[in-house]
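The structure that follows is given in the form of structure tokens.
Missing here is one protein chain; the remaining ones are kept as they sit in the complex.
Let's look at chain A:
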Amino acid sequence: MSSQSTRVAASRMMGIYEPSHLISMWGESVKGNGSPNTGVSTIVGVDSELDKKLEETSNGALAPSKKYNKEASTLSNKVLRRLAQNREAARKSRLRKKAYVQQLESSRLKLSQLEQELEHTRQQGVYVSGAYDTSHLGLSGSVDSGVVTFEMEYGRWVEEQMRQTCELRTALQAHVTDMELQILVRSGMNHYFDLFRMKAAAAKADVFYIMSGLWKTPVERLFLWIGGFRPSDLLKVLVPQLDPLTEQQFISVYNLEQSSQQAEDALSQGMEKLRMTLSETLAADLLGAGSYASQMATAMEKLDAIVSFVNQADHLCQQTLIQMVARILTTRQAARGLVALGEYFHRLRSLSSLWADCPREPV
């Protein structure tokens, strides 16, 4: 809570308003209120203690006026009328002030929401603007709508992941039933499957966008492998959090790690072959007049193949998760595993934020 609204809230309770810039701003809006006794009502609008005193005074004034003669009572009528007007003006002033303060508070809320959104978008999207600078990557200049869609959806995906991780962590600590845990685990898995679906669609639109990991934070990009995380990397993060494992589980996990590693190696070598043949295709006949057009056509086909590698890498990730959750781990272990993964990704992103905020000027 900002100091300003704390003061307002506190002073509301105390009935005393601190003379800060709030008051001077308030004074501005009160000036044009058309009240006959602007002088009096300004003071009254600001200080509710004074309000009370004035009420008392005007009530008190009723008693003595009855003692006077007719002239005096006419005079006191004027006074009464003026006092009534003052009260009315004061009341209106107070209402206006209340509305103004409420407006301020909702604006403050909106501002902090916008700041949060901005921070989030900055984290996710600041590198996109760099990449979509046409001179930098030689793109045609228009941002692919498939990419824009992905950016938006991914932002929401990350938020939802954090929420789900929290929810799962709370459920584990609250010792809910296995059945309830299972529901949450299922949601968590489906959430990851959603990501793979989103990535597949984006890869179809612009495979280089996915391959470059521009949609990830810098630290996550350190671990980039064919547009995503390496399944065996994730297993290495996951397994130590799952102690104790039974001997059978231990063997299963070990075998899964082995198989995953072998599959990853195969895909890595396939990508290497792709790079090599692309290079060979483009490098043929560089000095001659030759077959530029057909070479380019062949090269274009090679680029299409990258999409299948990205999809296959994600497929590996998905299968690894499924094997762990559906075959090897208990419900409780699976829940802990998902929390661990969620927390790990969160820390990678947080580190990126920290690094971005840290000034790195030369000494």
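Here, a contact is a pair of C-beta atoms (placed from the backbone, for glycine too) under 8 Å apart; a residue touches a chain by one contact, two chains touch by 3 or more; residues count from 1.
FYI, contacts and distances are computed from a predicted model.
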Which choice in "Elongator complex protein 6", "pyruvate dehydrogenase (acetyl-transferring)", "Glutaredoxin domain-containing protein" or "beta-aspartyl-peptidase" gives the name that UniProt lists for the one chain left out? "Glutaredoxin domain-containing protein"
Touching the hidden chain, out of A:148, A:205, A:237 or A:274, is A:274
Given A:149, A:308 or A:331, the one touching the chain that is not displayed: A:308
Identify the residue among A:75, A:152, A:266 or A:354 that touches the chain left out of the display. A:266
Considering the whole complex, not just the chains shown, which residues of chain A touch the missing one? 252, 255-256, 259-260, 262-263, 265-267, 269-271, 273-274, 277, 301-302, 305, 308-309, 312, 315-316, 319-320, 323, 327
